[in-house]
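Got a structure for you, questions after.
In this view, the complex is presented without one of its protein chains, the others remaining in place.
Naming follows writing order (A, B and C), and every chain is counted from residue 1.
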Amino acid sequence: MRFRTFCYFWSEALRNIRRNVNLISLGTIAASLFILGAFFLIILNLNHLTDNLTSRIEIRVFLKDGVTARDREALKTRIWALGGIKTIDFISKEEGLKRLKEQLGDDEGILTAMDFNPLPDAFSIKVAKPESVKALASRIARLPGVESVNYGHGLVERLFALVKAVWVITLALSVIFISAIIMIIGNTIRLTLIARRREVEIMKLVGATDWFIRWPFLLEGMLVGLTGAIVSAVALYFLYGFAVRRFMSALPFIPVVTGGVALRQLCIGLLAAGATMGAIASVVFLRKYLRA
Amino acid sequence: MRFRTFCYFWSEALRNIRRNVNLISLGTIAASLFILGAFFLIILNLNHLTDNLTSRIEIRVFLKDGVTARDREALKTRIWALGGIKTIDFISKEEGLKRLKEQLGDDEGILTAMDFNPLPDAFSIKVAKPESVKALASRIARLPGVESVNYGHGLVERLFALVKAVWVITLALSVIFISAIIMIIGNTIRLTLIARRREVEIMKLVGATDWFIRWPFLLEGMLVGLTGAIVSAVALYFLYGFAVRRFMSALPFIPVVTGGVALRQLCIGLLAAGATMGAIASVVFLRKYLRA
Amino acid sequence: MIRLHNVSKVYPNGVVALAGVDLRIERGEFVFLVGPSGAGKTTFMNMIIRHVLPTSGQVIVNGKNVVRLKPWEVPYLRRTIGTIFQDFKLLPNKTVYDNVAFALQVIDAPGREIRKKVPAVLDLVGLADRANELPHQLSGGEQQRVSIARAIVNSPTVLLADEPTGNLDFDTSWGIMELLLKINGRGTTIIMATHNKMIVDRMKKRVIEIDKGKIVRDESEGVYGREV
Partner (left out) sequence: MIRLHNVSKVYPNGVVALAGVDLRIERGEFVFLVGPSGAGKTTFMNMIIRHVLPTSGQVIVNGKNVVRLKPWEVPYLRRTIGTIFQDFKLLPNKTVYDNVAFALQVIDAPGREIRKKVPAVLDLVGLADRANELPHQLSGGEQQRVSIARAIVNSPTVLLADEPTGNLDFDTSWGIMELLLKINGRGTTIIMATHNKMIVDRMKKRVIEIDKGKIVRDESEGVYGREV
């Protein structure tokens, strides 16, 4: 290909973009990718939230009365040896009562009414994989010096059901939303190009090869997709930053993804998606008119 | 207008719809309205969830030791008199202990270790307006025979913060999503009609009045919008039913809107929105070419 | 009928298409408009149907100044004028029949009238058997004849024919000319732009020659060129 021809392709693409028809597609693509991006951010936050919830899962191992500090160390080593454990913290009966009071809050009156501490010493264990909690707990229960083991009476199971359900739903929604958006973008580009069907036909009659016709359209699709993506990415970036600040000041106790790497990756992904979709949509569409 | 002309408008609209260009718009409109509808359903469920959470708010009024059944009735009457109250339930100290044990779950060991019941008698009060909880609680606290009043140590405030944040976010998202979708639909119809600009110009040159040109386009826009809406409504109706069944079996403890009236209203809303948007988009667009 | 007072048209790109044209055409006249390519013939016709507005001067059709017409009055002006466009301007998605019927539908003609007149006029231009085809399925000359049929179907008081025989062979052209003569005989004013010397010379009608936007000749029984 001559350099001149290469320049021709680019100047054609740029000139066509300047015509109003494509500005309309651009708006549509920007809006679509914005929705897509917003949806991904919602998924990202749900993911973050469930991660956060599962990270709070712990196994509480209550020790038999009268276990010595030595036995305790030995037991700790044996528990470590079971594997899959992130941290083990010792919680003395005093510490345990303090925490229970905090947990009960206003209801702590019940405990202050008691003049002795009914709690045993305990280990608090965090596991590496939340799914292994149940198996691990039952193995720990069989170790000597362990009175009983508690890992949340079905709370863990419920949490997993929640996480799974959230994932199934977001996955189903993503699939539907993403296909809808792709359809919208594809159709927009198709409509834009249908308006120029005659042009393609004339070019063919004057002896242009398929690729000669295709290149400017391809570049154009890519640039329009990319520009739309840039608009949506910029909008998303700033709006999300704003939303996160509002959310965090209103609800400091709910964890949100503050942006940073994830947000930047999403924006880059949007740009790539915009350019690719624009190019693919152009080519796929042109097939129809070039084969004729 | 002659009946014949009326028929002409309809037959024109139908004939034009059968041409492929509009089938593309139809798909886009269906996809857009589907996203819009899905988004509304998400909002609906969030709303339902927060309603459900706020309905669980209650004021617990602990009675002084030794309050007689008579004093209790008198107190109950005085509390009723304060207004804004939905239900008052008496919870005896035994009942209170039972509930606390349930609430503590595995930790109930602490309580069985006690050989007396430290809890006082209490009233459990549900209020009509969750916002009035705080004010009501402080007024009840001043009544005779009341030991202390508990309404959730800031839990209520936090819940309201959550509800508010969720609303701000969903509202912001709705505004953005809805404008994006309207833009998409408007642009799709514009593109469809740009392909027929020449047709409009020729009609004008042959002596057609603006309304003579406009009517078929208007009907066409309406029908395309309506058809797209029907497709999206049907898809939404069945997919939502399916999603709800899956969700309820996975997470029976989280309340979801099971559809029924709300879903049907949403579908009707979508149909109206589709038809209106189609018609408006056609007319607004045509303005540009009719004024020329 | 049609009067132009000192009409000029300068297109936005600076091209002077008409420069100070004064003209008077009476009811029932048959006028040939001749002149080289780019002389301003099409511009002149577009001005009469108010498709193009003059830069200066007045265009009066049927006693009305078309420049001052309100937007809603324009369709009614155009309905009294049949136009055969140089580039046909057929509706691409309508059949031959519907293209011709359209001119009657816009004036809210009764269905009975449409069903009677459209086949009759298609027969006149020799396309009775092509009624259900789309424009792109026709040859150049056939498309031109559809355009002629549409222009005459609602018996306009003025007929503007912009090169109506440019794509037609001599026999068909002459057939069209006889048709126009008959219509003219019924009182319709006809203005026809053409490059066809043979037709102009044979018809012996008024000939107006335009060159570079100016009227350079106006003869009542003229011929195509001053000398060939």
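We take it that contacts are C-beta pairs under 8 Å (C-beta built on N, C-alpha and C of every residue); 3 or more make two chains touch, one makes a residue touch a chain.
Computed from a predicted structure; not experimentally measured.
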Going by the stated contact criterion, tell me the shown chains that border the hidden chain. A, C
Against the hidden chain, chain A presents residues 1-2, 4-5, 8, 16, 19, 196, 198-199, 202-210, 212, 291
Interface with the unshown chain - residue positions in chain C: 11, 13, 15, 34-38, 41-42, 86-87, 133, 137-142, 144-145, 162-163, 166-173, 195, 197-198, 224-225, 228
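Operating definition for what follows: only the chains that are shown with their structure count from here on.
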From the centre of chain B, which chain's CA centre is farthest? C
Between which chains do we find the greatest number of C-beta pairs in contact? A-B
Euclidean distance of C-alpha centroids - chain A vs chain C, Å: 67
Averaged over CA atoms, how far is the centre of chain B from the centre of chain C? Could you give it in whole Å? 62
Would you mind pulling out the distance in Å between where the CA atoms of chain A average out and where those of chain B do? 24
